[in-house]
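Encoded as structure tokens, here's the structure I'll be asking about.
Every protein chain but one is kept in place in this view of the complex.
Right, subunit A next:
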Amino acid sequence: MKNNTTDRLVRSRHRIGRRDFLAGAAALGVASAGFPAVLRAQSETVKIGLIHPVTGFISFSGTQCRTGAQMAIDDINAAGGIKSMGGAMLEAMLGDSQGKPEIGAQEVSKMVEAGVAGFVAGYSSAISLATSQEAAKTNTPHVVDVGVSDQITSRGLANTFRFAPGYGKVAEIAVANLDTINKTAGSPAKSAMIVHEESLFGTGTAKLLSEKLPGIGIEVLDVIKHANPTRDFTNIALQIKSKQPDLIIPANYYNEYVLLARTLQQQQVEAKGIYSVLGGAASSYQFVNEYPEAAEQIMDCNHWFDPKSDTALARKKAAEAKGVIYTYEVFLAYNAVAFLADAIERAGSTDKDAVIAALAGSTWDQHGMPYGSTKMENGQNMGAQPVNTQVQNGAIEVIFPKEFASADAVFPMS
């Protein structure tokens, strides 16, 4: 009896009368008409596809990219999301390309069906080519985070953008800076050997370097290509030793770089300088920490943040507080996501044409990179450039260009 009474009381308390319902519906209608975007956005998220090789032989770099991209999403959401869409939160859709372009392309197809607003992918050049091509079929915005092949932005795909420099620009600046460093030291370097990995990044970079180096008076004695993975670098070290180049120029992934550097030291190969292009000790805190002696005075020309930028230093500090090794993959992927999010913010929607137009017209400058304001031409950020770093006394210092430099170059190696 008591229970029945209680039930009735509860029902009556929660019962909504016809008048209440109509009044509520009218109020909701008025509110919706007045603030349509706000009400819609509060329940929607903006899906960002993050496709990286988090398994397979380049999984370290892929995982670093994913980490950087997710940090950007977390920061943007913590700052209120996409404000022009009523604070819509970014939602990461994670894909693993396994280091294979075709798998990367499959991930794109799946995510497009799931309603992704844009992509940030795919670390390697080959994967980035495949993912952007696939995204182009549905005109889905695609920002390449790290892939350096110049083909990525030379195919005329309207949906594809790269915030960082391609290897054409990197090789051009690497050679120009090397020329300056060499001439400042009295031109001690007259010959070089290039050691590169066999994929698009290593092969393309090596080709450009071997074409450009003679132009600054440096003869290329040999270009040695190696497989991924290569278990032993003794042969390569012996060949370098026999030809005695003034400069050794590696362009390879981290695992192979570690073995190469160790073998060069074991085989007592002496050169006036080790000048890595896109990957090397002087842009790897991990290598510098683990092998400080082997890393000392190695120079790199690579992606790097502006060491004088408060934004960059704050991000680095936040990443390191989480135990993340702050490699170039982390900050490039971070910026690729932030660049895409800024475009969505300005587009005020996830309409693909609007976002692509916003990306193409971007002047975003909150990146902490030595790039200046963003200026896109055919999908390439024209201000993007690498910098030269050098390991000095166990720290990674920027030595070029001068406006971003934190130290002077030490060359030849002592």
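Note that a contact is a pair of C-beta atoms (placed from the backbone, for glycine too) under 8 Å apart; a residue touches a chain by one contact, two chains touch by 3 or more; residues count from 1.
Just so it is clear, contacts and distances are computed from a predicted model.
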Note = Per UniProt record, missing subunit out of "NADH-quinone oxidoreductase subunit J", "Fe-S cluster assembly ATPase SufC", "Phenylacetate-CoA oxygenase subunit PaaI" or "Branched-chain amino acid ABC transporter permease" is "Branched-chain amino acid ABC transporter permease"
Key: Those residues of subunit A which, in the complete complex, touch the missing chain   = 54-57, 59-60, 62-63, 198, 224-227, 229-232, 234-236, 238-239, 242, 254-255, 258-259, 262, 265-268, 286, 290-291, 294, 325
